[in-house]
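Have a look at the structure below, then the notes.
In this view, the complex is presented without one of its protein chains, the others remaining in place.
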Amino acid sequence: MKTTPVRRTARVGVQLLVAAGGVVFAAVLAYAFLSALKPGGEVLSVPLHWWPSSFEWHNFARPFTEAAFSRYYLNSVFVGVSVTLLNIVTCTLAGYSFSKFSYPGRNTAFVVVLATLMVPLEVIYVPLYALVFDLGWVNSFAGLIIPAGTSAFGIFLMRQSIDSVPDELLEAARLDGAGVVRTLLTIIGPLVRGPIAALALFIFLMNWDSHLWPLLVASDDEHRTLPVGLAAMQANNLGASSVPMMMAAAVLALLPTIVLFLSLQKRFVEGVAMSAGLR
Amino acid sequence: MAIAATLAVVAAGSAACGGGSDDAAGGNVTITFWTHTHPPMIDLNKKLIAEYESKNPNVKIEYQTIPNTEFNTKMLTSLSTGAGPDIINMDDNALRGEYLPKRLLAEIDPKAFGKSSVGEVEADYVPGTLDGAKDAEGKLFGVPSEFNGTAFAINTAHFKDAGLDPAQPPKTWQQVVDYGKKLNAAGHKQAFNFLYLHSGWYSQNFQTLANQTGGSIVSADGKTANLESEGTKEALRLWVELARTSGISDPKSSSRDATAPFQDLASGTQSMAIVYPWSMDQIKESNPDTYKNLAVVPLPQPTATSTPVNRVYGYFWAVNNASKQKAEAWKFISYLASQKERWLTDVSFVQPVKGWETSAPAKAMPFIDVIAQSYGTGKYDQVGPHWAEVQDTIRDAVDAAVFDGKPVDEALREANEAVQRSIG
């Protein structure tokens, strides 16, 4: 392969540009983090100071002492993990069913599931709230978890992924006497670990971000999740001196999903590729 | 797990007609109580709840606070299903605009107040102050938790910097402009600003001015949009003059954070502002240094007049019509309302009972004369159905005129059409 020096220089230049762009993207988060460490008056100082004059680490304790932040946090984690587990089960089962079995109504069901992706969620909240109320799930974890227990995207992703599992493998397993469930656990499961990780991450991220539904269905202190809690905290914390604390709260709220994402990103990328039918 | 959950769903779904909140069985009562988020108020509510619960061991109060911007949404969703709290604490706009026309509230229960008739309850209050919780037929649905008049605050240190006498505050809006230019010259670039927060704030500022200029948003019968009337145009012109044309401050530099409504005044960047009693309390808390320099004076008027016009608004305690324990709920409200002096001392919330301004805690309040005077000259806001849409329209009109420089007549013509569509 021939590469002229000019071309090489150009390529290095482009790469450096892209690297610099990446730094700019991340700078927003660095700005948030450093602002969270600043003394109150320094946050919007002119000219801009990136570096805090003193590191006020205690700002990160303030959300916990001045608001019920640990409660919001635990709730978000609990609801997020429950919803994710529930989705892994329901979406994998449904994906398997839609992909590898043949029965009347199967395609119709799949299309209807996908069509729900196009309905703006905000507007179904009133009939949904009425339903959840009738079930007695207002201000309960059930109301936060069970309606979110499956997802159209998840079913789509799992169906696509399981489609790529060769039928010959399943046939061989069947001839070995493996039942439907055992085939799922021993043959398909290991092959779609990547997509499952992707699904888990995707659902957890979505749930972590969910604001309006938790607000409607569970707004008492005991069941508040992070977004609802953050919004309430903003309303309760007046004045410039609270800005670093709010930044600290935002950073703390951002942290778990960022860490989770960075540790699972390889699988996420694989899973997304798989669902996109690129195999 | 998923299957079990699904079965639970299906089973519960088929028996979905029952449910609802627990009845007040066996003497033990749980009352749910929702308010907006105002930190000092929350603290006092918590104290009063604890006291009430220890006096009434069979009663448990479940207290929830919900940010203002989300309050109505949450109320409507829950009330529409027959749920919702037993006690609501909401402003007169929401009461008269949404809850009363929809018949969501229960009429006041005089027995809980130890009175034999609603008239006796009313007799305790300054005439007119309960209008914010009355329906079209004049029936009463709540008692006020706070009643606010409009006043004006000036930073006396800034005034001295500009060679102005703080004892001679501006009496007219024209004087605000004149003084503003002098304040600018002395280096105080934000002489006066309105608050540009959510649309509720826009419309309260707008109605404050419209009350003074004789304008209104809709006609008296509430059927026709009235934004193109001369008085209403004058109100917006006044706003544009103060905020844009006069140049006494840059509206774009106004901090727009609804969580800190008086931040610019409190931080000492802004010299003059429209204020309410509770806002002074808040500034005292957050910025004691600036607070020392602030004086509260009567709200400026369009022209020098002996009959000034203000705007008043109130928050009321009211009971959900779907509540199964109305009597107990009113009893608790009666207890809250009986603590008038603490509301005044701890939170600067005025309970407009007759003679409140001469009570000991009122006398101890700074600027009591100005504040008391503003109550006597105030008018409640106009309110109608779908008022949230109307408020959004007013916000858009003010934004267009003040920030984008759209001519007042044009902005109001568009707004008038929009309001007509909303109420028509």
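A and B are the chain letters, set down in written order, and residue numbers restart from 1 in every chain.
As a convention for this text, contacts are C-beta pairs under 8 Å (C-beta built on N, C-alpha and C of every residue); 3 or more make two chains touch, one makes a residue touch a chain.
Definition applied: contacts and distances are computed from a predicted model.
Asks: With one chain of the assembly withheld, which option in "Carbohydrate ABC transporter membrane protein 1, CUT1 family", "FAS1-like dehydratase domain-containing protein", "Stage V sporulation protein AC" or "Lipoprotein" matches that chain's UniProt protein name?
Replies: "Carbohydrate ABC transporter membrane protein 1, CUT1 family"
Asks: Given the contact rule set out at the top, which of the displayed chains would the hidden chain touch in the full complex?
Replies: Answer for the hidden chain's contacts among shown chains: A, B.
Asks: Quick one: say which of A:23, A:61 or A:74 touches the chain that got left out.
Replies: Considering all chains, including the one not shown, the answer is A:23.
Asks: Which parts of chain B face the unshown chain closely enough to count as touching?
Replies: Given the touch definition above, chain B has residues 2-3, 5-6, 9-10, 13, 69, 72-73, 76-77, 79-80, 98, 102-104, 196, 198-199, 251-254, 256-257, 386, 388-389, 392, 395-396, 399-400, 403-404, 417-418, 421-422 touching the missing chain.
Asks: Which parts of chain A face the unshown chain closely enough to count as touching?
Replies: 1, 12, 14-15, 18-19, 21-23, 25-29, 31-32, 35, 43-48, 89-91, 93-94, 96-103, 106-128, 131, 146-147, 149-150, 152, 155-156, 159-160, 163, 167-168, 170-171, 174, 180, 205, 208-209, 211-212, 226-227, 230-231, 234, 243, 246-247, 249-250, 253-254, 257-258, 260-262, 265, 268-270, 272-273, 276-279
Methods note: only the chains that are shown with their structure count from here on.
Asks: Between chain A and chain B, what is the gap in Å from one C-alpha centre to the other?
Replies: Centre-to-centre distance between chain A and chain B: 38 Å.
Asks: Enumerate the contact residues on chain A facing chain B in the complex.
Replies: 85-86, 89-90, 93, 125-126, 129-131, 133-136, 138, 146, 149, 215-216, 219-221, 231-232, 234-242
Asks: Mind listing the chain B positions that touch chain A in their complex?
Replies: Within the complex, chain B touches chain A at residues 1-2, 5-6, 8-9, 12-13, 16-20, 37, 39, 42, 62, 64-70, 73-74, 77-78, 80-81, 83, 258-261, 263, 266-267, 282, 286-287.
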